[in-house]
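The next block holds one structure in the form of structure tokens; read it before the comments.
What follows is an incomplete set of chains from the complex, kept in their original frame.
By letter and in written order, the chains are A and B; residue numbering begins at 1 in each of them.
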Amino acid sequence: MEKVFRDPVHDYITVTHPVIAALIDTAEFQRLRRIKQLGTSSFTFHGAEHTRFSHCLGVYHIAKRITDYFSLNFPLEWNPDENLLTQCAALLHDVGHGAYSHTFEGLFGTDHEAVTREIITSPQTEVNAILRQVSADFPEKVASVISHEYPNPQVVQLISSQIDADRMDYLLRDAYFTGAVYGKFDLTWILRVIVPTENGIAFKYSGMHAVEDYIVSRYQMYMQVYFHASSRSMEVLLQKLLARAKALYKKYPEYFAMSSPCLVPFFREEHRLEDYLRLDDGVMNTYFQIWMTHEDPILADLARAYVNRHLLKSIKFNRDTVSLDDLSILTQLVEEAGYDPDYYTGVHSNYDLPYDFYRPSSQKPRTEIKILQKDGALTELSVLSPLIKSLTGTIHGNSRFYFPKEMMENPEFTKHIQNDTFFDKEERDESSKL
Amino acid sequence: MEKVFRDPVHDYITVTHPVIAALIDTAEFQRLRRIKQLGTSSFTFHGAEHTRFSHCLGVYHIAKRITDYFSLNFPLEWNPDENLLTQCAALLHDVGHGAYSHTFEGLFGTDHEAVTREIITSPQTEVNAILRQVSADFPEKVASVISHEYPNPQVVQLISSQIDADRMDYLLRDAYFTGAVYGKFDLTWILRVIVPTENGIAFKYSGMHAVEDYIVSRYQMYMQVYFHASSRSMEVLLQKLLARAKALYKKYPEYFAMSSPCLVPFFREEHRLEDYLRLDDGVMNTYFQIWMTHEDPILADLARAYVNRHLLKSIKFNRDTVSLDDLSILTQLVEEAGYDPDYYTGVHSNYDLPYDFYRPSSQKPRTEIKILQKDGALTELSVLSPLIKSLTGTIHGNSRFYFPKEMMENPEFTKHIQNDTFFDKEERDESSKL
């Protein structure tokens, strides 16, 4: 029986295959309802409370549209037996994400991609039980698509490439919920010009401008939304708060066992899958609220700052010309003002490579976007598009130094700032170009 | 200094007055980020994760637009000294809402309106401290607007009437985040035709159709979104789960003190404001996840059902012709199937009166919507609009009986159901009209 989800981005998302319906109903997938898609961004964009649950449904939906379209229109180039596999991989590609994954992984050594694989392949999970009903090796196949190891590059590229179902959904979805106008692009047209080729997927020449627009939208979303200074301020706070708790664990093991039991396995660096699955945004926030009254003044203060959104201030700096040593002038002033600089200052860098062609010598060579010309030739996108050429291979973003906002009242401190940017003598001429 | 919020519904929300900016930064107001606007509806409409924080900002925004407009265009009819009061009341009208308020209040005797008043008037809160800076009696004035006791009916009606800033925001916002197409109406036009009158507010005749459309949109949102059977299924589950926990508290006081400390004051019926403010959606969900492994099978099962979204099934029944006694046929079958009917069956009724004119004899007489004609006459809306006349004074909604979905496999049970509706012999002829 068909199930329908009302989705603000895709209107209606339809589930017809019983395996997909059963996967959505698993505890592991329902858990994604309790994890925000954009982490701390909702502190900046109050509409962005949407969850990984909705994003995963959206990726499934796009994958379904493409595989249905391929099955109908490309009987020679596409094998419809791949449909369910592609759709399952799309639905589950983020199932291992945890609360505030990026910050958490940095501190506790977890890896959401490894967890995704484990949820899919471990015989203990509900997800695995359902996938096994398809065939004994189906869980492994789904996992291999997500890890790029599946032999059919068409399936892999639909899930993970520079223009895939994942990115297409998150751009549209994050734009919708943040209210940004930038993330829009012509999904309908892209889904009309996508074609399966021998070595993956390509886009007909008539859709090149829609692909261009997608790349530019992606760039704009990174610059304007994902790299927003306030969201990163909250990330820095969160990182400092968790670091403080971890550092205090040895001193207060009983306190943490009582107040925040689900974090203990991570403090002790001996967590298992079931521990990981117990954590979600609500659980973490519950702990932070308890910590607000702890006797350690730093833990309590950081917890209050995070819970009540007391932002750290920040300035940009040029990472090519400014070393951490150079920033120590500021760090020292923060310390003199009575703050522990380990917990009240921080550097946060955000950079993105909007698009690149395939560079075999690169560590992580990118799957380039191919444009299919009328005579059958496949041409790499940046060769045809001067707009994309300009974004190709160049990294965009910035590095920021965070500190207590009280410092902005200290002229010794602010004299190093111009146009929200750190500078010293050498910097002066260049600062406007950051 | 001006602050700007990117809002998907109103585009940009601008805060210029420092009192408003300071109120938004209080712990009590930031807490609203952790409480969903629509409670269990996000289990049905996965986009509807938006919070009371965003709604309250939106109500403030509409109130600001109206008071700015009144100040500029109606110097005789409107006193600009009311602007800040109106905007504060708009911002704070829901500040006392708690996690899953409606369900919670039924069980624990809390009252979010009383809490709102307390947060505003209690000298312990950050909100109160800021309001007091305006003037000593300002907190009391803000509270009196929200409780309809403020002497100027213009201000009261802008915050609370059948067409007020609150409702205008939530209809648009809930429509946006659920993805429903129904909640849209022409806010811009309504804000052009609104006028302050001697006894409140009115709408110019040229805007009557926009007001009509607002009423119909509201009706549609109630029928289609707010009264959705699946969201109510989750509400029933939640109500049963909390009831079970409360019932078990005396037996397991230490367990609850350890696992769910913030609920204990409510189990003991001796909570204070600070206890109330500690509860939010994340805290509640954290407790429910702990309860999933409790030794009481009912508590554990209900907790798992809620956390993993295992819905109860439901049927409609006609409350005018079907008594709870009549439903006992079903309840008994549920019991025979091994379920405790106190926890596995439930009745959920949702009714709304889309619009009514002023009925002095009514318990809660409504402030009717007035249309201002060219000659200055004020005419009640339903007199002019046949469409609204049809919705006036009539209650819409339904009553549902909830039960475990396994019952649908029992023919003794399903023989009482036709078109999702309970019926017995007497009902048969009427059932299609429910």
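We adopt the following convention: a residue touches a chain if its C-beta (ideal position, glycine included) is under 8 Å from a C-beta of that chain, and two chains touch if they have at least 3 such contacts.
Remember, it's a predicted structure, so these values are computed and weren't measured experimentally.
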Notebook entry, point to check: Full complex copy number, with 2 in place?
Noted result: 4
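Here is the rule we go by: only the chains that are shown with their structure count from here on.
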Checklist line | For chain A paired with chain B, centre-to-centre distance based on mean C-alpha positions, whole Å | finding: 33
Next item on the list: Using the touch definition up top, name the residues of chain A that touch chain B in the complex.
Entry: 5-9, 11, 25-27, 30, 33-34, 36, 42-43, 45-47, 49-51, 53-54, 57, 176-180, 258, 278, 280-283, 285-286, 289, 307-309
